[in-house]
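I have a structure here, written as structure tokens, and I will follow up with some questions on it.
Shown here: the complex without one of its protein chains, the others still in place.
Going by the order they are written in, the chains are A and B; count residues from 1 in each one.
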Amino acid sequence: MADHTGAELHGDESVQITGLSSAGTGRRGDIGFLDGDGKAPVDISSDISALFVNAANVQHVPGHVAYLVTSVPRYAHSAAASAMYQPLHLVWHGSEAISAEASVHEEAIIAPGAVIGPGAVIGEKTVIGANAIIGPGVQIGRNCSIGPGASVYCALLGDHVKLLAGARVGETGFGVMPGPKGAEDAPHYGRVILQDHVTIGANSCIDRGVFDDTIVGERTKIDNLCQIAHNVVLGRSVLVAAFGGISGSVQVGDGAMLGGRVGIADHVKVGEGVSLAASAGLFRDIEPGETWGGTPAKPIRQWMREVAWLQKNANPKKTG
Amino acid sequence: MADHTGAELHGDESVQITGLSSAGTGRRGDIGFLDGDGKAPVDISSDISALFVNAANVQHVPGHVAYLVTSVPRYAHSAAASAMYQPLHLVWHGSEAISAEASVHEEAIIAPGAVIGPGAVIGEKTVIGANAIIGPGVQIGRNCSIGPGASVYCALLGDHVKLLAGARVGETGFGVMPGPKGAEDAPHYGRVILQDHVTIGANSCIDRGVFDDTIVGERTKIDNLCQIAHNVVLGRSVLVAAFGGISGSVQVGDGAMLGGRVGIADHVKVGEGVSLAASAGLFRDIEPGETWGGTPAKPIRQWMREVAWLQKNANPKKTG
Partner (left out) sequence: MADHTGAELHGDESVQITGLSSAGTGRRGDIGFLDGDGKAPVDISSDISALFVNAANVQHVPGHVAYLVTSVPRYAHSAAASAMYQPLHLVWHGSEAISAEASVHEEAIIAPGAVIGPGAVIGEKTVIGANAIIGPGVQIGRNCSIGPGASVYCALLGDHVKLLAGARVGETGFGVMPGPKGAEDAPHYGRVILQDHVTIGANSCIDRGVFDDTIVGERTKIDNLCQIAHNVVLGRSVLVAAFGGISGSVQVGDGAMLGGRVGIADHVKVGEGVSLAASAGLFRDIEPGETWGGTPAKPIRQWMREVAWLQKNANPKKTG
């Protein structure tokens, strides 16, 4: 692996690497990575076997962990992953639309032009729409409906899940990491989990997680043209209206209601039962039960007060 | 039907139900529903034969109408609909890409991979793009162009209509109704009507109506990635730039111009010839000919005055 990635090996040279992980979640046999300036505290799994690190992070490597030093640890980790694993959907070819290695329930309904990859599982009475695409290894439960032209990769769907036309589930999320020749797309290894009774609107996108999974809770309903980024966790019975944009690693509590075109910045936590007014742009955590609006978002009464005050003071009396 | 939905029947037990409708538009033989708190005035068709109602609305049922009492009237109505009708696109399966029961004009051009359902009609010189999907019963006129990968369901298209790649016409709109076990998607029974010379941009979505139709008027042009919700009525020669979001039941007059990323809240009426500046978020009706901007939207001069006043007063003199 040192040869393959150009990194310099330190520690036990006989360690066997059998899997990939993040630094914090690795088990015995896994290799992770540490990058950044080395100043922030680092969470490292006590079981992990090896790490790619840059010079600034060598100090954080526990004594029992082998490490490979490189200026681009995440890139090296990704290169190692590519050498160890070949994603199934990149070697899936040929003219067999419904793979002989897929498991399709005899009471499932498959419309013309649908494509189902090897290892996929389609449950009882589930409907796969015309020209929809079910990637290799995807599992779909019972009574689901996958809309025409929709695609599902790297995902696990419960029962009664609906994807409308053109929905994109399980694509790689947006992230850039430094590579030896410039920006590279950060690789993603997680899945998308859509729990029972979830509905995803037309042309909406739910990205797969980086190492962990992106999760959409039971009975959560998402409108058309929404974007749910990697590692997001949406609770149960959340409503997201059209053009909702939920950035990476956001957590939204049960029963929250997001109006049209609401945006939430990455890593923000939204409490249970929160309401966000249409067009709100949220950059900070909200406690359960609050109603906020505006950009940057604030409690809705405050936002309305500011809007009214500005209107009163900025305009001649007659329009005030 | 009472057995099937668990509702309690009152009135004429021999009434024959042959169709479904909203409470206000039902004809003889139709069954509708009444929900809500029963305090607002209710419009009930004088011809309708039966209604699902909750306890709060029993008082509004006319004497000659049979009724079934349930705590979830809309859900019961939907369950009855599922028992009476099976949507064609949910039973459309097999490997026949172009249905023998479709009517395709001999001068139409069908690209490879296109799928055309039973009962669909494709007019003279219309082009169906590669891997596009025309659902069962869809009617498309002459000289239309359906882009690659686009899908059309539950719709009626005039002549010279263009859909660019990935456009989604006729999907179910966003709506949630209470069911016995939690939120359920509200069923949709209406169509999408696209009049002559309408153009719909790439990956834009036009949802079908709930009971009535969603209508886009002659020569209206819609850019990429727009969302037109259920029951919207757009007039003639309306322009909607990218990311335009028009919520349910909005009405827009002829010749209105909507800049990029304009959002309009549900049930709002926009007069003829109105202009909305890019990024406007409109929450109230506008008279014909007005030009508005901002969020919440207001007359454009007022919006510009407020922006300038804030800039002048909030900043040190040199930037004022």
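The rule is short, and it goes like this: contacts are C-beta pairs under 8 Å (C-beta built on N, C-alpha and C of every residue); 3 or more make two chains touch, one makes a residue touch a chain.
All figures in this text were calculated on a predicted structure; none of them were measured in a lab.
S.K.: Of B:S99, B:T199 or B:T214, which sits in contact with the chain we cannot see?
M.R.: Final answer for the missing-chain contact: B:T199.
S.K.: Which residue, B:S46, B:Q59 or B:N315, contacts the hidden chain when the whole complex is considered?
M.R.: Only one listed residue reaches the unshown chain, and that is B:N315.
S.K.: In the full complex, which of A:S78, A:T126 or A:S151 touches the chain missing from this view?
M.R.: Residue touching the chain left out of view: A:S151.
S.K.: Which of these, B:G149, B:G170, B:P187 or B:G209, touches the one chain of the complex that we don't see?
M.R.: Checking the options B:G149, B:G170, B:P187 or B:G209, the one contacting the hidden chain is B:G149.
S.K.: Quickly run down the residues of chain A that touch the omitted chain.
M.R.: Where chain A meets the chain not shown: residues 89-97, 113, 115, 117, 131, 133, 135, 149-151, 153, 166, 168, 171-172, 174, 176, 182-185, 203, 205, 207, 225, 227, 229, 243, 245, 247, 261, 263, 265, 281, 283, 295-296, 298, 302, 305-306, 308-310.
S.K.: Suppose we count only contacts with the excluded chain; which residues of chain B make the list?
M.R.: Touching the chain left out of view, chain B contributes residues 109-113, 127, 129-131, 145, 147-149, 162, 164-166, 197, 199, 201-203, 218-219, 221, 223-225, 237, 239, 241-243, 260-261, 278-279, 295, 307, 310-311, 313-315, 319.
As a working rule, only the chains that are shown with their structure count from here on.
S.K.: Using mean CA coordinates as chain centres, what's the gap between chain A and chain B in Å?
M.R.: About 30 Å separates the centre of chain A from that of chain B.
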